[in-house]
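Accompanying notes for the structure given below.
A protein chain is absent from this complex, but the other protein chains hold their places.
Here the chain labels run A, B and C in written order, and each chain numbers its own residues starting at 1.
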Amino acid sequence: MTPTRTEAFSDGVFSIAATLLVLDLKVPAANGDLLSALTHLWPAYASYAVSFLTIGIIWMNHHTIFAHLRRVDRPLQVLNLMLLLVVAVIPFPTAILATYLESGHDQTAAGAIYGLVMTAMGVSFGSLWMYVLRHDALRRTLISPARKRALLVRFAIGSPIYAAGIGLAFVSARLSLLVYAALAVYYLVEPLPSEIGERHEQPATDIEVGST
Amino acid sequence: MTPTRTEAFSDGVFSIAATLLVLDLKVPAANGDLLSALTHLWPAYASYAVSFLTIGIIWMNHHTIFAHLRRVDRPLQVLNLMLLLVVAVIPFPTAILATYLESGHDQTAAGAIYGLVMTAMGVSFGSLWMYVLRHDALRRTLISPARKRALLVRFAIGSPIYAAGIGLAFVSARLSLLVYAALAVYYLVEPLPSEIGERHEQPATDIEVGST
Amino acid sequence: MTPTRTEAFSDGVFSIAATLLVLDLKVPAANGDLLSALTHLWPAYASYAVSFLTIGIIWMNHHTIFAHLRRVDRPLQVLNLMLLLVVAVIPFPTAILATYLESGHDQTAAGAIYGLVMTAMGVSFGSLWMYVLRHDALRRTLISPARKRALLVRFAIGSPIYAAGIGLAFVSARLSLLVYAALAVYYLVEPLPSEIGERHEQPATDIEVGST
Partner (left out) sequence: MTPTRTEAFSDGVFSIAATLLVLDLKVPAANGDLLSALTHLWPAYASYAVSFLTIGIIWMNHHTIFAHLRRVDRPLQVLNLMLLLVVAVIPFPTAILATYLESGHDQTAAGAIYGLVMTAMGVSFGSLWMYVLRHDALRRTLISPARKRALLVRFAIGSPIYAAGIGLAFVSARLSLLVYAALAVYYLVEPLPSEIGERHEQPATDIEVGST
């Protein structure tokens, strides 16, 4: 099985989940001051932007991983489907967070749920990545054991931060959203995936046989 | 006609139907306890997960079938369109099942309708598969008559189980949903389609001329 | 400009418009008899099926046309965008027709509006087709003047039937919907586009130079 159609289905889910987020932005009733109504909607905009950018970043990283693949086996398909299930659900906690931040009611629970889904996404993405790193036969690229350890450590740093956002929601849901925003901006400028990408262009350097 | 654009249109419908399911997850009104409200929504989550995974599995199997195709004729296009019509409608019985399981009202009818659509999907997928098995000129791969019989028998086992879920709804709609969940998990780990996929890599073994 | 990305954008709009139709199917409130409520929803199902199949057929024909193209120029892009605008709007008259057939109120107007959009789709599809027939440099295939006339006549027969559905709505909106259903079934079994497709496989037969 070649990766092409898995990419097509995944691209579909990523782009639809990202675009469906707009349905959470509700038009204020046409009987008050529009600008002040929109000003009150800022949590909806903030959570929209954070969710959109996070989906966009996960998509970019997904792109990078799949560029390394020679073929896709069944366990990888299942791991990918799990990731897509979490990505597709993101508009739901985003709508919860926006609604509860706006109303000021039960913000902690809303922030914790948002963080939980973000963490689930981080973990399912990490599982996919680990599987691809471990199964050399699936990749076109060769990665040395030292490199793999380094890549896994970098992942290991990202995942607890996602999880920490859940705890932060108990202090302040807004602070928690700010952390996810900061993570999104950090991953936009931080070249973690392109590093593996560069290896792709120098496949002959460090060969590793029969690992895993 | 090459299969490429039929795949693109199908991938679109599969990924959109799967992603639209999230619209069935309603944000609880911001005036009660969010966590207990979400706990009451468990039927929505369960039916979301079962429908998402079922669409994902059908997509994977669709992928496998189309990887065998050399070209697509008009009857195949029509059979594919029928399958897509059923797949695209899945968010509707999913929303019905979630709503009626939550309210506890008329659960049997809701479960039976969900089962009916799942069965329709199984039957339309089976028809597509049978058509592809029977028309050797459409495929790149050669499949022996014995193999074809084996593949059809395996399909014949799956379809009545889908239909049995309709009957089970008269005992308990939750039990019926559990059966569809079990079927989804079973098909995720069971390598039925990859077996045909393997034949694709050994096309010269058993040649069959002029069958059907 | 090659046709590939125009196809990708078009496939997106076709598959999304077809799949969004499901949002018109409303879950009946969980306080009455579900089965009888669903029985009253038959106009929604009928219009769903007719719209889905019509979009599916137009997509297939679009596919056939684009398989003939060597390149895409700006007027073709604009004609294609016009067609997509009409296709993307189809869920709206479909929802109108379903709602008004269900309520029994103002059915004529609802049927006429549905017919109007179907006719607009027929006309915009016809314009695209005519443009492709007339501009030989855009195609990979050669079509004789006699063939072109025949193909245009066949189109000329289809378009007034779409328009006649508008008039029929003044007799009965249900009858009008039935005509569109019949047209959809007819185009599913009728090999009009595959005929041009076959020519694609015998490009050297009748050469035509410098027409249009």
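Note that in this section a contact is a pair of C-beta atoms (placed from the backbone, for glycine too) under 8 Å apart; a residue touches a chain by one contact, two chains touch by 3 or more.
Small disclaimer: the values here were computed from a predicted structure and weren't measured.
**Student:** In the intact complex, which of the presented chains make contact with the chain not displayed?
**Tutor:** A, C
**Student:** Of A:53, A:89 or A:151, which sits in contact with the chain we cannot see?
**Tutor:** A:53
**Student:** Among C:35, C:49 or C:89, exactly one should touch the missing chain; which is it?
**Tutor:** From the options C:35, C:49 or C:89, the contact with the absent chain belongs to C:89.
**Student:** May I ask you to list the residues on subunit A that touch the chain which is not drawn?
**Tutor:** 7-8, 11-12, 14-16, 18-23, 25, 27-28, 30-31, 33-35, 38, 48-49, 52-53, 56, 59-60, 63-64, 66-67, 188-189, 191, 194, 197
**Student:** Kindly note down the residues of subunit C that lie in touch with the hidden chain.
**Tutor:** Here the touching residues of subunit C are 1-2, 5-6, 8-9, 11-13, 16-17, 20, 23, 74, 77-78, 81, 84-85, 88-89, 91-92, 95-96, 99-100, 102-103, 105-106, 109-110, 113.
In this section, only the chains that are shown with their structure count from here on.
**Student:** Whose C-alpha centre lies nearest the centre of all protein C-alpha atoms?
**Tutor:** When every chain is reduced to its C-alpha mean, the one closest to the whole-protein mean is B.
**Student:** I want to confirm something about subunit B and subunit C. Since they are copies of the same sequence, is their interface symmetric in residue numbering (over half shared, so same) or not (under half, so different)?
**Tutor:** Subunit B vs subunit C: different; shared/all numbers falls short of half.
**Student:** List the centre-to-centre spacing of subunit B and subunit C in whole Å, with centres computed as mean CA coordinates.
**Tutor:** Roughly 27 Å, centre to centre.
**Student:** Please output the residue numbers of subunit C that touch at least 2 other chains, ranges allowed.
**Tutor:** If we look for residues of subunit C contacting two or more partner chains, we find 16.
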